[in-house]
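Here's the structure we're looking at; comments come further down.
Note that this is a trimmed complex: some chains were dropped, and none of the rest were shifted.
By written order: A and B. Residues from 1 in each chain.
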Amino acid sequence: MTTAGEEMYALVERLYPLCRSITGDGVRATLDIVGEYVPLQTHEVPTGTQVLDWTVPQEWNIRGAHIADSAGRRVVDFAASSLHVLGYSVPVSATLPLSELRAHLHTLPDHPAWVPYRTSYYKPEWGFCLAQETLDAMPDGEYEVRIDSTLADGHLTYAEHVVPGQVPDEVIVSSHVCHPSLANDNLAGIAVAVFLARALAERTPYYTYRFIFAPGTIGAITWLARNAARVERVKHGLVLACAGDPGRLTYKQSRRGDAEIDRVLRHVLAASERPHHITEFTPYGYDERQFCSPGFDLGVGSLSRTPYSGYPEYHTSADNLDFVSPEAMADTLSVCREAFAVLDRNRHYVNLSPYGEPQLGRRGLYDALGGRSDTKQAQLAMLWVLNLSDGEHALLDVAERSGLPFDTVAAAADALHGAGLIKA
Amino acid sequence: MTTAGEEMYALVERLYPLCRSITGDGVRATLDIVGEYVPLQTHEVPTGTQVLDWTVPQEWNIRGAHIADSAGRRVVDFAASSLHVLGYSVPVSATLPLSELRAHLHTLPDHPAWVPYRTSYYKPEWGFCLAQETLDAMPDGEYEVRIDSTLADGHLTYAEHVVPGQVPDEVIVSSHVCHPSLANDNLAGIAVAVFLARALAERTPYYTYRFIFAPGTIGAITWLARNAARVERVKHGLVLACAGDPGRLTYKQSRRGDAEIDRVLRHVLAASERPHHITEFTPYGYDERQFCSPGFDLGVGSLSRTPYSGYPEYHTSADNLDFVSPEAMADTLSVCREAFAVLDRNRHYVNLSPYGEPQLGRRGLYDALGGRSDTKQAQLAMLWVLNLSDGEHALLDVAERSGLPFDTVAAAADALHGAGLIKA
């Protein structure tokens, strides 16, 4: 039997070699594979389309690239890793001395064995990323450089998968799909999103859950520009990124800081007794930057393990298949499921019998034998729900004020609702 | 000379043997004795009366009960303790083997010498409460059981005592009178309420203080149902229970958490430097459950020593006359008196000379000699009262922000009021 963790890891392995960017066939190939797991609606947005303050750029595709020494030996080859080419490199075919080539080479002197990840989306440029060790071993002399890329009018590609709910109000789950061969950032996020979608579909959730697989920044901006009317319906959201590394979970709160999604994640992480971090919103990181821009100010938080830029392997070749694990992804998935289970049931009820306690005993909801000091949690939960169901408090408030598990509180609400004592 | 503590203890001693329940002659006998200390208005509410979501039950009375062994020896006898019979037991007269009798016997295996207190108000049932030791000593065989009780249409009885104040706004003080031979829960609470009423009457208080002596839950619900119009006038309230045990004082805040009574009790307990606990509201405990139900949401807190269910003797025969003391009751009474002294004087004043400081010196309120660094507390208090008398702050706010004793602040307000500088 294969666990969800192993299945997610297998998906990451399949996606890893592809060269993704903010546009191009690597994104399409990625979405094709994701589409084998959950049905996707794919959108192609033409180059030049105005999206909020931005314009959809030309589409970039690459077939190969290398640096060869004077003996014709390829010292850097895109075929070995998609990281070797500066993202969005313009085509080049030239021979030039190392002294001139250096301006186009990117290395990490502090981690001489690692290849960095670099891009130049909006300024025409070409370049190679390579290990400092490789560069150190390159003798002076002439090198042939060749980048077989095209930058031309085309499309920006993104996809959506929707799990229909009982109400049209939406929860969005967003994962960026623009990073090339980096496992944690963000193939693990994509994989957790995919398996979260499948889990939510097991029974009809309350909310409609919309999964967005789009390139970072420009993709989120494109989605927002094309969904101005839908944004009204987006009640909550979560950005998933860096979901598979060995670090503890980190929830970065929405700009509001007290959005329901913030309260849910704080509650679930605390109740789970996992080591974790809760951080304040910052306007830097992943696509929460766009969802939480002041004009939208959506209740969208971000769940990661080690967050953005917080680990040395970040944006380097060391963010590889060894850096992520089935266990870590399974853990992230588990918290997402717990959080959405709470979010989905977190109703505001109104007590229909608010003057004094209603007599629970004659409705079969309360022990007949009085005097005992060990009142059952289920009964306490009913008293709490009745007391706080004034329209101001949701069930999560009841759980937090009472110290009772959310599940117990939600079950009490179900019982009271069944007895006609509260209404949603 | 008898101290208040000793007088309260003597009252507890008189009340202790009576078999109280939520209805019946035990309640009436209790109120008769209380009526010797403070005049009471007693209310009799007929069985079947609809009170909020509840119905006044039949009245229960009991004359005797016992379990006798085959030799006719009474191994359990109501005459020895009112706790021995399950409250509201239906009458029974039968002989049956121990194996069948066991289903009707209640013990405390963890405290084998103690008799538990159990009731079955709303489900027709009969039973005995006894020490585990007693049960262990009962050989198999036939036992005669007899409960000489009646459960019939009658009345629910409760009483009120009012200390008239300068204004019709009311403070309610509620103590439950339904528990049989349990000293701390709640004869001590009743005794403290009685002596508090007497103390308040020594001079006309600002508020009208209404003392309610009623059975728990159904009594408070009955009072609320019959006083719908009065509830508007209830500005503050305190439930008194478990007022005589050796533990530290516990103030359980109202549902609002920032009601004036909450602030007053927090202040007085902190200022008194007594060890004490302040706890959040929970919809469990005593009649604050009803007063703080969301439809009423009154500013009613609860003062106990060791709170509800927080001591092993709770609802057992060990909550007896040895468990309560004159000293503990006197201490509880003292805090109640201090708290109501603050509550009663906690006015919002308005500074009639709010632009700059008024010249206190020419009104004889300020030292003429300037330059000294040891300004007197009385003068500081006047400056604080003037500065914060903007209609937003009450004297308790002034005391808390200034760190000055409430009495000093109230005296300063009196002086300023006398000089025409502030108005209530």
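Assume a residue touches a chain if its C-beta (ideal position, glycine included) is under 8 Å from a C-beta of that chain, and two chains touch if they have at least 3 such contacts.
Remember, predicted model here, so these are calculated numbers, not experimental data.
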#### Entry: Whole-complex copies, counting every chain including the 2 in place
3
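Definition applied: only the chains that are shown with their structure count from here on.
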### Message
From the mean C-alpha coordinate of chain A to that of chain B, what's the distance rounded to whole Å?
### Response
54
### Query
Which residues of chain A touch chain B in their complex?
351, 353-359, 361-362, 368-373, 375, 380, 383-384, 386-390, 401-402
### Summary
The chain B residues in contact with chain A across the complex are 52-54, 87, 116-123, 125, 217, 220-221, 224-225, 255, 280, 282-284, 289-290, 292-297, 309, 314-315
